[in-house]
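Dropping a structure here in structure tokens format, bear with me for questions.
Here the complex is missing a single protein chain, while all its other protein chains stay put.
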Amino acid sequence: MNLAAAPVALSPLHSHWLRLGAEMTTRDGWQVPAHFGSVEAEIRAARGGVAFGERGGGQILEAVGEGVPEMATHLDVSGIAPGAAGPVPRERARWCRLARDQARLLHDRGSDPARIGSLVPDTDCLHVTDLSAGLTTFAILGPRSPDLLARLIRLDLDPARFADRRLAQTGAAGVPVFLLRWDRGGILAYELAAGRDVAVYLWERLLHAGETLDVAPMGLDAMHQMENENRPGAESE
Amino acid sequence: MSFLLTCPHCGERPVAEFRFGGELRARPAEDAPEPEWAAYLYERRNVDAPQEEWWFHRLGCRRWFLARRDTRSNQVLATWLPEGPAP
Partner (left out) sequence: MSSRAAQGARIGRREARARFSFTFDGRRVEAEEADSIAAALFASGVRIFTRSFKYHRPRGLLCCAGRCPNCLVNVDGAPNVRACVTPARPGMQVRHQNAWPSLERDALSAAGAFDRLLPVGFYYKTFIHPPGAWRLAASAIRRVAGLGCIQRGGTPEGYHHEYRSTDVAVVGGGPAGMAAALAAARAGRRVMLVDEQEAPGGMLRGDDRTRVRVGPHAGQTSAEVAERLAADLEAAGVEVRTGAVAFGLYEGRLLGIEQGPAAIELRYDGLILATGAFERPPVFAGNDLPGVMLGTGAQRLLRLYGVRPGRRAVVVTAHDGGLELAAELAEAGIEVAAVADGRAAADHGLAASGLADLGTRVLGGQTICRAVGGRCLEAVELAPGGGRFECDLLCLSTGWEPADALLAQEAGGVAGVGTLVWDPAAGVFRAGGTDGRVMAVGALTGAATLEECLALGEAAGLAAAGAPGPSAPAPPGAFPRTPLICPGSAAGRRFVCLCEDVTTKDIAHAVEEGFDQIELLKRYSTASMGPCQGKMCRAAVAESLAGCTGAPVEAAVPSRARPPGRPVTLGALGAEHAAPVRRTPMHDRHVELGARMTDLGEWKRPEVYSSVEEECRAVREWVGLIDVSTLGKLEVVGRDAGGLLERVYTNRCMDLGPGRLRYAVACDDAGIVVDDGTITRLEEERWFVTTTTGGVEGVEQSLRWAAVPGPGGTGACAHVTNRTAVLAAMNLAGPRAREVLGSLTDADLSPTALPYLGARQATVAGVPALLLRVGFVGELGYEVHVPAGFGAFVWDALLEAGRAFEIRPFGVEAQRVLRLEKGHLIVGHDTDSLSNPLDAGMAWVVKFEKADFSGRAALLRASERGGPQRLAGFTVADRAVIPEGSHVVAAGRPAGRVTSYRRSPTLGCGIGLAWVPEADAREGATVLVAGASGLLSARVTLRPFYDPAGARARS
């Protein structure tokens, strides 16, 4: 082994991707599946039914404490109520307000850890922790995604009730998850984040739940392509 | 068990997301007489009526909160944060 080699981070599903015949690529220091054969087929599956895959890279910061409202003001996102999410103006980041005193900041592409300092105001009782390495986020896209999620999650996911940019902390197949709805290119899209230690388990449960729904695994290329087809004027990423 | 609890942070959720934390009771002072400590540690009122009790939102916000639950019907009549006044 060449110890001078740059460290490579591996997804908990790394060996699964290889078994599924994924074409792997390195993004932001992570080995991630680019596609599973055909980007077009993956996008078709997402448009027609439901497709899901792992969202690699990115950074997830959790902020807790009495200082969270002040941080929201600092980032110009105080209009986002608990239970909702939205883009952070002037940043490639999204703000997820979990509670009055708890929020998550999602940087969707590799971000500079040094920037974190400028995002956190100097205020009493505000604690920011980097959870990136501990969470695995699945993207679930397509008109039938609520049907897939309804087999794992005991929440009312009717698209009219759990609207775009709503979020919830809940359980899926017995493990704690963070669920965010963030539609892409006009189609239903969800992000489901769970502990890295249960990522393989949750992936298997998703596959099982999708047995009769014609689910397809999806790589990062298709995901990004669909995200770039986002409605004009969307601010994020 | 399938009743619903309204987490003060996350809203109404099935009980499977929570952990029961026992009856709401005052912890004795550390130098309280032994019988008082014994009662606190080993005795429960176990009423068949509305009861104030602790719950922890295990699969959610991971906070402790209080609930008033009718132990006969498992109907949850109110929930509130420990710092807030009991409704």
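General remarks:
Read from first to last, the chains carry the letters A and B; within each, the first residue is number 1.
Quick note on the criterion: contacts are C-beta pairs under 8 Å (C-beta built on N, C-alpha and C of every residue); 3 or more make two chains touch, one makes a residue touch a chain.
All figures in this text were calculated on a predicted structure; none of them were measured in a lab.
Within the full complex, the chain left out of the display is in contact with A, B. Mapped onto chain B, the interface with the missing chain covers residues 1-4, 14-15, 19, 21, 27-28, 30-32, 34, 37, 40-42, 56, 58, 62-64, 70, 72-75, 82-86. Mapped onto chain A, contacts with the missing chain fall at residues 1, 3, 6-12, 14-15, 30, 62, 64-66, 124-125, 127, 129-135, 150-151, 153-156, 158, 161, 173-175, 195-201, 205, 208-209, 211-212.
Criterion: only the chains that are shown with their structure count from here on.
Annotation: 34 Å between the Cα-based centres of chain A and chain B.
Across the complex, chain B is touched by residues 82-83, 98-99, 102, 154-155, 168-171, 175-177 of chain A. Looking at the complex, you find that chain B touches chain A at residues 9-11, 13-14, 16-17, 58-61, 63.
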